[in-house]
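Shown next, in structure tokens, is the structure this report addresses.
Yeah, one chain of the complex is gone here, protein chain that is, but the others are all in their spots.
== subunit A ==
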């Protein structure tokens, strides 16, 4: 069998994907934290000896190319000889991985016949990693308040678990059982990946597999260069504002400048604001991931990701900016600027990629966190949920109503029956918010209302809602979607509106009414099909009054 046989190459390419898929299934099915098995906040990759991705799988789309950064940085810190057979490493440092301390990366070198042949890695969001507040804090001002900071270190050495290290880590979480379970799930994933790759090497030989990987990288790169070459050369820009970092109350600007030249693209975000005091900064590596995600939306979205996919994309980040966090900037909500950034990349390129364009989406996780002691059981609980909202209209379809935001991928909301069984509160309302989707030939999707009533005293509520300053914009003549809103105790004397807060106190009977934003509209509303307007009115997505004023529709 010749080394560059296209048939063998294709079989091996499929095998890389199959191994990654197996690893991710193993992780999701054996994890202990709902944030992994329900929200799928995890990622796995197999990586070659030169830190290039062979195959990856992820429940959320954001981890495009930063697992390999962890192995690369580790090697830079400790040298290539630090890799030893039978070791497993762990880290969660925000300034290396780019995300928040809850994201724990576990990775292992893979040896074949005595040589370093590659790496397997997984990342999973742990329920708690220490820090000043249970779950997550909405008001941290330095990284140390957000959790235990783990720089690259060995957690398994020569096949033996380092119990001292495990005890140190587990001793710093408030939920040792679940975190230990998640850690073990990540060990299993490393083994699944190792087994899969070794089987491939056994079958085809190291040289054939490595050659197939090079061919695969080259094919992916060529395919993406082809995609970029179709975009007219030029400079494309977009900018928008985040509401606030939760501390200073000042809007934060994100700016995107995209340069397309021939078959290369540069995304430059250096014009974005300086790092902020509150927990809304993002490490440079994760900013690169977000730019890759924006790129992926527009160029070959159907193709699997590997070490060649982003070869033609350069990302420029300014250290010390909100998108290039440095010690000690807090990073808990690193993803909030990214939701805006990804939307802005699509917006900047929409005029020259009309078929792939989409209006802005509601663009934030809209996170509510309840914590306290359940009077029914006497047990402590934390409930932390992102919420669904409206997506942007597009050239051929309305935006989706009530769907999870871009950063949360394949997440599912929590069923009311599960919520009320597990937590001492009720959900009185879960419904679409009419007229929140931006008007257009294809309208934006509607946001939702979700209203909670507390069945306990001394419950802490923390909130992190954004995108009221720059709600989902319309394009091609479409209107913006409605901004999000949140009211505590609506209609009562103590009613208050609030978007970000850390641990405000609620008592029995208090009500929290969340209203998520809608998506932007696409195209001139005057061109909207009257039947579609009639259907929307009948369905309650658009009120008769709005249908009349915006679309000139009379029932």
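Everything below uses one rule, namely that contacts are C-beta pairs under 8 Å (C-beta built on N, C-alpha and C of every residue); 3 or more make two chains touch, one makes a residue touch a chain; residues count from 1.
Everything that follows uses one rule, which is that contacts and distances are computed from a predicted model.
> Going by UniProt, what is the name of the one chain that was not included in the view, given "Hydantoinase/oxoprolinase family protein", "Heme lyase NrfEFG subunit NrfE", "Transmembrane protein" or "Amino acid/amide ABC transporter membrane protein 1, HAAT family"?
The UniProt record for the chain left out of view names it "Hydantoinase/oxoprolinase family protein".
> With the full complex in mind, choose from A:219, A:237, A:373 or A:489 the residue touching the hidden chain.
Counting the whole complex, the residue in contact with the absent chain is A:219.
> Any idea which of A:25, A:157 or A:504 touches the chain not displayed?
Of all options in A:25, A:157 or A:504, contact with the hidden chain holds for A:25.
> If I consider the whole complex, including the chain that's not displayed, which of A:70, A:185 or A:325 touches that chain?
Checking the options A:70, A:185 or A:325, the one contacting the hidden chain is A:185.
> Taking the full complex into account, find the residue in A:239, A:314 or A:420 that is in contact with the omitted chain.
Counting the whole complex, the residue in contact with the absent chain is A:420.
> Going by the touch rule given at the top, which residues of subunit A touch the chain that is not shown?
Residues touching the hidden chain, for subunit A, are 5-7, 9-11, 13-15, 18, 21-22, 25-26, 29-32, 34, 37-38, 59-61, 177-178, 180-181, 184-185, 187-188, 191-192, 215-216, 218-220, 222-223, 226, 293, 296-297, 301-302, 346, 358, 361, 387-388, 391-392, 394, 396-398, 400-404, 406, 409-413, 415-418, 420-421, 426-432, 448, 538-541.
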